[in-house]
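A single protein chain has been omitted; all remaining protein chains appear in their positions.
Chains here go by letter, A, B, C and D, matching the order in which they are written, and residues are numbered from 1 within each.
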Amino acid sequence: MGAEQAWLLAAIPAGFFLLLSFFGRPMPRGGDYFGVISIGTSFVLFFFVLADFLDTPGKVGPIVNSIEWSNIGDFHLRMGIYIDPITITMFGVVTTVALMVNIFSIGYMKGEPRYYWFFAVLQMFAASMLMLVMADNLLLVYISWELVGVCSFLLIGFYWEKRSATEAAKKAFITTRVGDVGLLIGIILLFKATGTFNIQEIIHAAEAGEIGQAYLFIAVMAIFLGCMGKSAQVPFHVWLPDAMEGPTPVSALIHAATMVVAGVYLTARLLPVFAVADGALLVVTIVGLTTALLTGFMALAQTDIKKVLAYSTVGQLGFMFVALGAGNPSVAMFHLATHAFFKALLFLGSGSVIHATHHNQEMDKLGGLWKKMPITGTTFFVGSLALAGVIPFAGFWSKDEIFVALNEAWGGWAVLLLGLAAVMTAFYTTRLFIRTFMGKPKDEHVYEHTHESGFVMTGPLIFLGILAAVSGFVVFHGVGKAIGFPGGITEFIFLEHHGPHRYEMDWGFAAGSIGMATVGIWAAAWMYWGNSTRRSTVLAEWSPGLYDMLQKKFYFDELYQAAIDRGVLGFSYVVAWFDRYVVNDTGVDGSAQATGFAGGVLKYLQTGRVPNYAMAIALGVAGLAVAGLVVRG
Amino acid sequence: MATEVLWWIFAAAIVAFSAGTVFSRSVLHSAIFLIGSLAGVGAMYLFLTVEFLALVQFLIYGGAVTVLILLALMLTRSDARGTPDAVNGPQLPFALLVSGGLMAVLIGVAAGTDWRPGGVPDSPTNIGIETISERLFADFGAPFVIASALLLVALVGAIILARQEEGE
Amino acid sequence: MTFDEGQGYVVLATMAVPLVAAFLLVLVPGTQKMWVRYISAVTGAIVCGLSIYIFAAYQVDGSHTQMTLRWVWVENTAFLGKDGVTLYLAVDGISSTMALLTGVVAFAGAIASWKIEYRNKDFYILYWTLLAGVFGTFFSYDLFFFFFFYELAVMPLYLLIGVWGSTRKEYGAAKLTLMLVGGSVLIWIGVFATFHEANLGTFDLPKLWAAGQDGTLSPTFQKTFFPMMVIGCGVLAALWPFHTWSPDGHMSAPTAVSMVHAGVLMKLGAFGIIRLGIQLMPEGAAFWMPGLMVLGVIGAVYGATAALTQRDMKLISGYSSVSHMGYVLMGLATMNQIGVTGAVLQMFSHGVMTALVFLMIGAIYDQAHTRDMKDFGGVTRVMPLWVIFYTIAGLANVGLPGFSGFTAEFHIFVGTFKTYPVFGGMAIFAAALAAGYMLRLFAIVFFGPMSPRWSDLKDLTALERLSGGMLIASIVMMGVWWAPFTDRISSAVTLLPGVTS
Amino acid sequence: MRDYTIFIPEYIAAGSAVAIIGLELFMPKFRKDGLAYLTALAAVAWFVAGLFFIGKDPKSFQGLIASDDFTTYFRLLAAGIVFVVALMSAHYMRDRTKTASEYYGLMLVGGCGMVYMAAATELITAYISLELLSFTLYILVGYLKRDNLSSEASLKYILLGAFSSAMFLYGMSLIYGVTGSTTYAGIAEALSGRESGTDPAVIVGFMLILAGVGFKVSAAPFHMWAPDAYEGAPMPVTAFLSTLSKAAGFALILRLFSAAIVVDAAEWRWAVMVLAALTMTMGNLIAIQQKNLKRLIAYSSIGQVGYMLITIAAIGYGDPQGGINATSGLLIHIIGYVASTLLFFTALTAAYNKTGRDDIDGLKGLAETQPFLALVITCSLFSFAGLPFFAGFATKLFMFQGATTSETMWVVGLAVLNSFISLYYYLMIIRQMYLYEPVGETARWKVNPVLGGLAVALVLAVLFIGMYPGPAFTVSEEAAKPLFEPGVATGMARVP
Partner (left out) sequence: MVPLENYLVLSAIVFALGVYGVLARRNAVLVLMAIELMLNAVSLNFIAFAAYLDPGKITGAIFAVFIITVAAAEVGLALAIVIRLFRNRATSNVDEAAILKW
């Protein structure tokens, strides 16, 4: 199989989606094995694609394969795939994580209602996501983008009997949809300027300066709005924590590793266009920074394991945007990949905990679980270290790269701000780990019944744990070469736009990174180590208001609620009222009633008396005669 | 000259009788005024030298029609002497206004029209009975026939409507 | 043998079969309810098959007008010259698409009405008469017959809604009928004026179109009467602010009527704007289209906004129809190829998805006798298939890729952006509002805890599945592979006067 | 030139009338519905005799009466109306009167009156024919003499009729004074010989004539007798009034206006337009508020008159070809309107014979108890409203199209708007029949076979005209042509 047939990666899961959704229910075990087979096939195919790509003789170049989709006059729409290193990176990330999540789910979801449906949608999700990353045109990107959103909606709302799940699903869909308004506008604006949806052609046009600056800025900002929505950047971040209402494997797959990075992916894909538009990159940086910082703060005070991880995800996405804002897509993609592995690990780990403790995800009731769940605990520990950016785990390398790139692009102030975010990352990660796995159990009853999960769940944890530990090393030239990338992995990633570039350790930044991680970890350890609650409440005591604000996530939800209630729904009530009473009752019914009323009045002219009738005749005659004399005479 | 004076007297009488017909409070008086007015018009036909029509007017109108009307008045009023017949109160002023206006318009038309571009003769030409009969029977046969049907219809209609049925 | 020969009878048959069915049904005794149903189902199948044939057999590369049939009706009498009134049936790319829509929806509606017990014979007679009118309008190339069938399509609605409807049915029926006929009144005046102004002694539309383009219909005339035609047709297309029959009418109408009405009849209005507006009065169109654009945008945003807070499921769909027809009008108002093509796509798309929505609402209303969203919750537990069907319809409504709604809206947006970027942005915003009201409905009705009151609701019947399945197939077909549609539509759109590429 | 043969059809009609009256006189026991069938037979004979006159060279009787296609058209129409109304009356009159022969005889004579109105080419003849028809109608309206409403209606009708014919006569006298002639051709010649038409006598004369004929066809504000007379009259007479009397009025108007005074059309066409606008608006608006069906149809027919008057105005605005167009439009609409009205009254009579109610509520639930009649009534109402498949659609469309000129455009628009308003009250009737349950007895009942057959025939006619108006339209055009042939009218409108 060649890379031209990469569309099979998406087509196979899509086919399995249809299979499972139509026939999954009566299958033994809901056909969960088909899920593994489907994603597994894609996972295997990924290696074929990669190999084919690397084997392309001569200069390694993008692979394009497109067909004509529709014609309207001189508007020809082509649909196709475009395979370049970014795509392949995404292939790897998506198929790997999806496979792990599928396997994990077999254990985790056992006994749930609509078991087959869960797997069906997972396939659809994988298919859409894979289609998204290989699309050669923005229209196809948008199509898959929306399909991904729908799958997310279906999966968040998987427990639809719960109101909160339903609400969360709705919120996720609508929030991202608002961003999508921007995305669609941006796509169409770019189309209007260039006459094509093809990404490469748009990039060429933009780089050739065919599009006006202001116009281009508006267009890319509109597209960026969509990316912000999908990647839950401030102020669209509110849906992601709520999305944790979905089953935990879903959180791992969608809301940590793959779907939410679609925004990052698209921005990376279009970064050359962003780069042309003055100021666009600065906006991206600022949004990324703000998100990283704010969500860092928000995560500090959360007590729900998954919520902490959710905010952490948003924050890490902020990091990626910062990297993009620095004009360095390869670094962003690198962090994207490492983050996908360790965040999937963390989520699956937390899923394992939740599963083991019978759906308990409050830190306040957990503690000391390492003893009971050694594998989960260990892998979780690895993941935490990677997230916190401890050398030599994966997160360290990618974050370090971001700092370097950021420094090159925007200078020290940005690095400092991002550093603060990194400190907080280390802090809440440590807090999470300590409070869940260390110390004494806070709720004996929960603790009693906890047990280690089965191999179907721990297997993926171990696999991801290994990746989280070592995947950062590919940054080294030698490692890349060793695992088969000619010219090293950097050359692979930095194809075309930036030219070959060798990673070199900048020990200054590395030291800084290590320092930040240490500070965060130390602070958290100081507060939460042991069983003393005295220190852990130090912030709440010092400033209850601030603590409250952190816990309430800077009141974003309340603000939105008010805006929607008062603003949108209020406006809707006004419009509905206007429609009912002004347009309908007054305008339409009113004119009907007026007609009827006129008839009701006029009919009383008909008095039934001959003299009156004769009077009408006489008046008519006299009137006509006089009018005739006046008009004509 | 004398004819003119006489004409004016008759004209005044016609107007007066007509006014009496429509203004009189008593129906009986009205009927009598009507006879006067009709007779006056008949006289006018004499002025216009259409003796035959004057005769018809006296006979049919002065005789038959008024008798019929008087008969109807008798039949439809409990007291034949005729109590004052109230007029249509609320409409009265408008009736005056409208008929006055109509009168003004018609008088204006009569006076303001150039009836014949070459000028109207001063006096009427004598219309002999022969001319009338010739025209009526030779040239207007069709309406004459239709008019006979019309009279038949009126006859039949008056009979079936006025005929008393058993039980009345 | 050229393709055209003999094909005109297919078009005639498509229009005539419903009429024949109506006549046959008159002869069937009213007590034979099953016979009535069988006849209707067979008729539906035939009509659907014929319309699919018309769609499939339409030759994209062939001449613009295909499958013509001409029978002289009245000519060389008084003011009528040669070809005065002819039964001139033909299809172009647009009407072949519309025929497909009508065929599918008609069949679906016929099956969906299987449950009707009360005087079902009369119901089907009126139903098929209405559909004959719809087909006739789509196929007519003669102004007289265009108007004839246009009125015919409106006429049976009063009784269909008044007798078999629900929820203030008399009011809804009367308002709907009167407003629609009120609209056709304006068209009527336009017809008189056009005939008089062209002074060709013929109602033949191609000749009149030619007159509209070569200036026989003077620019002043066109500018004067274009608004009349467009508002007249626009009433049926739920042009803001003449849309208020839509929510109330749909609320009152029985299932199949809602399906056909929202699915097909509203398209007649937009179709009329193409035929009698753009094609007949290109100068007027050029002058007035910005105005139509504004009204379309208002309708799109307004309908979506008003739908946000409705409680009756049918009202939501009623308002969303206003919104979606607003897109159609916008697409037409763009006067460029992509936009107008998008408008026709949207006509098809809105037709099938709205029909599906109303089919679903009918399916639950027949059992629950309420459509108030607040009464429901967690219906998924008892009616999972219903929920899936409704969800597909809803997502198509929202403009989700993979379903027809996206295809259509996307083209409209692209077209709109070419000329009116700001309005395009507002329209896209309205599409986001669509997500708001649709998901609100999903959340309230489908999800959440289920009230025990609904525990004995039955899922879709086999007939409803068949009916809905056809509609879903159409939705998905257009959503995934729209080239067959765009090929046909754009072949016709290219030739519309004043439409830029 | 006295060619008595041109009256043969009317001899048949009038002779039958006398024979029928005589029959009952001498055979008082003769079945009263039998009289109706005899009348219908006479009408058929009349009709068949009339058929022989189609397309013959126009003949004139002393220059007063023309026997051309126009006349023949109304001859056939009159025979047809009498035929239908006679059949419609059979049971109705049998149950309500002691003697019926006069009724049928008068009906035939009234039909002759209509023919002469159409045929008259001279004022005296026209006037006498008009009175002939009016007299029969006065009597027929009051024929149920024990009925309060019937005699009241008759009284109103005759008083106002006489009043307006006095107006009409005064107008004629003024025109005669100006032109010195009473023949249409003479009037036209004299008028075109005058330098200007703006003499007050001409203008006022036209207006008075307009008032007179306006009364006949019940144009506002001369329409007020119509609802009362319609409501009070026996039901078949209402049908007779609303078809034959209206058609006759338009026959007279068409001949008079197109042949005689079209020369000075500038003086009256605006007034006709104003009357048309006023008439249709008044009729339709008031009709909305009616409860009684006969009264409602009265107002609705007033609305129809408003539409028809537009064509008269259009004749004034057009050249001869335009006149033919407008006239043929009007004539075809008269066919459609007459057919629909007769259909309506046939069904209504059938229902009335059973229920004895003529108000809208009386039709409640008719679709349950007698679906056939409900369907028939619906057809007729849809035809009135101008909905497709029914005569009203095609005929109204052709009429309006024929009447459309640049100047009359606004009234045509108003007319279309009005026909929209009319839809509302037609729907009100349909609503009673279809949307409500019957009150009282809900069992099905049978329609009298004669009425049923009549209704079927009329429905078919209405459908035929609606779906294939070609033949009717051709006939109408042939009938319209004689009016505008050179030599009949000396010229068309002076350019204002």
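The rule is simple: a contact is a pair of C-beta atoms (placed from the backbone, for glycine too) under 8 Å apart; a residue touches a chain by one contact, two chains touch by 3 or more.
Just so it is clear, the structure is predicted and the values come from calculations on it, not from any experiment.
Peer 1: In the intact complex, which of the depicted chains does the undisplayed chain touch?
Peer 2: The chain that is not shown is in contact with A, B, D.
Peer 1: Write down which of D:F135, D:F344 or D:F372 is the residue touching the left-out chain.
Peer 2: For the chain that is not drawn, the touching residue is D:F135.
Peer 1: Of the residues D:I124, D:M207 or D:L373, I need the one that contacts the missing chain.
Peer 2: Only one listed residue reaches the unshown chain, and that is D:I124.
Peer 1: Taking the full complex into account, find the residue in A:L20, A:A326, A:I402 or A:V610 that is in contact with the omitted chain.
Peer 2: A:V610
Peer 1: Consider the whole complex, including the chain that is not shown, and state which of D:I8, D:A45 or D:L149 touches that chain.
Peer 2: Result: among the candidates, D:L149 touches the missing chain.
Peer 1: Using the touch rule from the top, list residues of chain D that touch the missing partner.
Peer 2: The missing chain touches chain D at positions 123-124, 127-128, 131, 135, 138-139, 142, 145-149, 151-156, 158-159, 162-163, 166-167, 169-170, 172-174, 176-177, 180-182, 227-228, 231-232, 289.
Peer 1: On chain A, what residues meet the omitted chain?
Peer 2: On the chain A side, contact with the omitted chain comes from 603-604, 606-611, 614-615, 618.
Peer 1: Going by the touch rule given at the top, which residues of chain B touch the chain that is not shown?
Peer 2: Contacting residues on chain B, toward the hidden partner: 3-4, 7, 11, 14-15, 18-19, 21-22, 27, 30-31, 34, 37-38, 41, 44-45, 47-50, 53, 56-57, 60-61, 64-65, 68-69, 71-73, 75-77, 85-88, 91-92, 94-96, 98-100, 102-103, 106-107, 109-111, 115-116, 120-127, 131-132, 135-136, 139-140, 143, 147, 150-151, 154-155, 157-159, 161-162, 168.
Keep in mind that, in the parts below, only the chains that are shown with their structure count from here on.
Peer 1: Let me have the rounded angstrom distance from the C-alpha centre of chain B over to the C-alpha centre of chain D, please.
Peer 2: The computed centroid separation for chain B versus chain D comes out at 31 Å.
Peer 1: How many angstrom between the C-alpha centroids of chain C and chain B?
Peer 2: Going by mean C-alpha positions, chain B sits 69 Å from chain C.
Peer 1: Show the residues in chain C shared as contacts by 2 or more other chains, in ascending order.
Peer 2: Only 178 qualify.
Peer 1: Identify all positions of chain B at which a residue touches two or more other chains, and write them in rising order.
Peer 2: Residues 105, 108.
Peer 1: Would you mind writing out the residues of chain D in touch with chain B in their complex?
Peer 2: 2, 14, 21, 61-62, 64-65, 98-99, 102, 105-106, 109, 112-113, 116, 122, 124-125, 127-129, 131-132, 135-136, 138-139, 142-143, 145-146, 154, 170, 174, 177-178, 180, 194-195, 199-202, 204
Peer 1: Quick check on the complex: what are the chain B residues that touch chain A?
Peer 2: 88, 91, 94-95, 98-99, 101-102, 105, 108
Peer 1: In the complex formed with chain D, which residues of chain A make contact?
Peer 2: Checking each residue of chain A against chain D gives 592, 595-596, 598-600, 602-603, 605-606, 608, 610, 612-614, 616-617, 619-621, 624-625, 627-629, 631-633.
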